[in-house]
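Removed from the display is one protein chain of the complex; every other protein chain stays in position.
A and B are the chain letters, set down in written order, and residue numbers restart from 1 in every chain.
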Amino acid sequence: MEVLTPEVWVEIGRYVGAGLALGFGGIGAAIGMGMAAAAANEGTMRQPVAQGHLMRTMLIGQAVGGSPSIFALVVGLLIFYMPVSPEEIGLPKAAALAGAGLAIGIGCLGSGVGCGWPAAAACGGVARNPKRSTGIMSLMIIGQAMAQSPSIFATVISLILLFRPVSAVGMAGVGVAIGAGIAMGAGALGPGIGSGTTAGGALRGVSNWPRSQGITLRTMLIGQAVSQTPAIFGLLVAFIMMFALADLEPTIVNFAKTIGAGIAVGLGGVGPGIGSGLAGETACLASATRPRLDALVLRTMLIGQAVSQSTAIYALIVALILIYLV
Amino acid sequence: MDASFMTVLVQAVAAQPEEVAATAIQGTDLIKAGALIGAGICMGFGAIGPGIGEGFAAGKACEAIGRSPENAGLLTRTMLIGQAVSESTGIYSLVVALVILFGVVLGG
Partner (left out) sequence: MERIGERLIWYFVPGTNTPIPLGGLNVLTIFNTVVVMLFLWVLLWLAVRHRSLVPNRGQMVVELVVGAFDGLVASSLELETREANRKFFPLICCLFLFLLVANFMGFPPFDIFEEPTADINCTLALGTMAVALATVCGIRAKGIGGYTSELMGPLWSQPGAPMGAQIAGKLSSLFFFPLNVIGELSKIVSISFRLFGNIIGGSIIIIVVSNLVYNFGLPLGLDFFFIFFVGAIQAFVFTMLTLTYIAVAIK
């Protein structure tokens, strides 16, 4: 027991947090960039003339799509090098470091993968129609920026975990920090992937039917915004845990209830996020193909997404019961 | 997470100077803690499948309405019924989680 002093715990938390942030945070962007490069290669094989346009689209898509991994790198390095003041040294701070790593690492995984779909679809579209590369590229950048907002939420939560002293003490502090990390990190995973697939569908639609770009952009933005609802629930629960649970008793039950709430709302958001994204993908394709049916398709998409998100709402309810009633 | 690891964690907390003294962990506390984490895992994992599945259904409905808009009402209704069936596993998870939670609240 003598070995595990508070200083040692903080060091353990630091290494675990930085490892989670840099390890998981890199996976997503790497997959996404790979998808873009594969699509660009395929395009160059079919249309060697368009190589210059393809190269430019691929590089811009990878540069914008790489920013989640840059968030993860910055936060990971912060976790690794952040000075911890002597009065803060202890298990809660160690857990805050590890929780920040969880939030940023898993949160950026989803957005990194998500940014790959629009980049790949844009490369495919540019290969087919090199003259329209500017329009396709601007739609790609908007889609990628939207797909990154779950990773922005995750960055916020991990920075708050790093820089604000954890208000709950002892076991409860550990639970709050890890629970908030899981809630935000896993909660951002599905929406990141989902909003990416929606943007990919929109780009495929627009590169086949360029005239319906305006309508497809609108369907894409709404579809992405709705599919990010689970990430917003994760953000909400993480905020509640970090700011409203200051006077939690340091017991093992409170530790368990915060971790449980984090797992419920975090993992519960994965499925609805991906599912709503899939609905948005086909909706974007449909409204690009038949722009006149736009309102009908949008309505169907919203109804379908609302039902698909009811499970995320159940998860939120269970998490709130865990936090407030137990 | 087994009991010995929990004990190590709690003793490490108790080792801090200005810490509230950790009370000894009792068996009922561990059971309660396990139940709470279990409820969270139950709802969390249980929500993954229905979410993806219902998204598939909604996507196919959008595609079908794009092809034959005159059947929109029928297609929407079919989609909702299919989603309601696919939702049932999510509801099972919710029910199990609530049973666990209220069992803990009322029993404790």
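We take it that a residue touches a chain if its C-beta (ideal position, glycine included) is under 8 Å from a C-beta of that chain, and two chains touch if they have at least 3 such contacts.
Here the structure is a predicted model, which means the values were calculated and not measured.
Q: Pick out which of A:L4, A:I60 or A:A225 touches the chain that's been left out of the picture.
A: The missing chain is touched by A:A225.
Q: Among the options A:L20, A:A72, A:V126 or A:I160, which residue touches the chain absent from this view?
A: A:I160
Q: Pick out which of A:F24, A:F233 or A:F255 touches the chain that's been left out of the picture.
A: Here the residue in touch with the unshown chain is A:F233.
Q: Thinking of the whole complex, not just what is shown, which of A:A29, A:I152 or A:A261 touches the missing chain?
A: If we include the chain that is not displayed, A:I152 is the one touching it.
Q: Check the options A:M140, A:L298 or A:L322 and report the residue that touches the missing chain.
A: Going through A:M140, A:L298 or A:L322 one by one, A:L298 is the residue touching the chain not shown.
Q: What chain A residues would touch the chain not displayed?
A: Contact residues on chain A toward the absent chain are 71, 74, 78, 142, 145-146, 149, 152-153, 155-156, 159-160, 163-164, 215, 218, 221-222, 225-226, 228-229, 232-233, 235-236, 243, 294-295, 298-299, 302, 306-307, 309-310, 313, 316-317.
Q: Spell out, residue by residue, where the missing chain touches chain B.
A: So the residues of chain B touching the missing chain come out as 76-77, 80-81, 84.
Simple rule for what comes next: only the chains that are shown with their structure count from here on.
Q: So the centre of each chain is just the mean of its C-alpha atoms; given that, what is the distance between chain A and chain B in Å?
A: Those two chain centres are 19 Å apart.
Q: What residues of chain B sit close enough to touch chain A in their complex?
A: My answer: residues 6, 8-13, 15-16, 19-20, 22-23, 25, 29-30, 32-41, 43-63, 65-66, 69, 72, 75-76, 79-80, 83-84, 87, 90-91, 93-94, 97-98, 101, 104-105.
Q: Within their complex, state which residues of chain A touch chain B.
A: Listed in rising order, the residues are 1, 4-6, 9, 90-91, 169-171, 174, 186, 190, 194, 250-253, 255-257, 259-283, 285-287, 289-290, 293, 296-297, 300-301, 303-305, 307-312, 314-315, 317-319, 321-322, 325-326.
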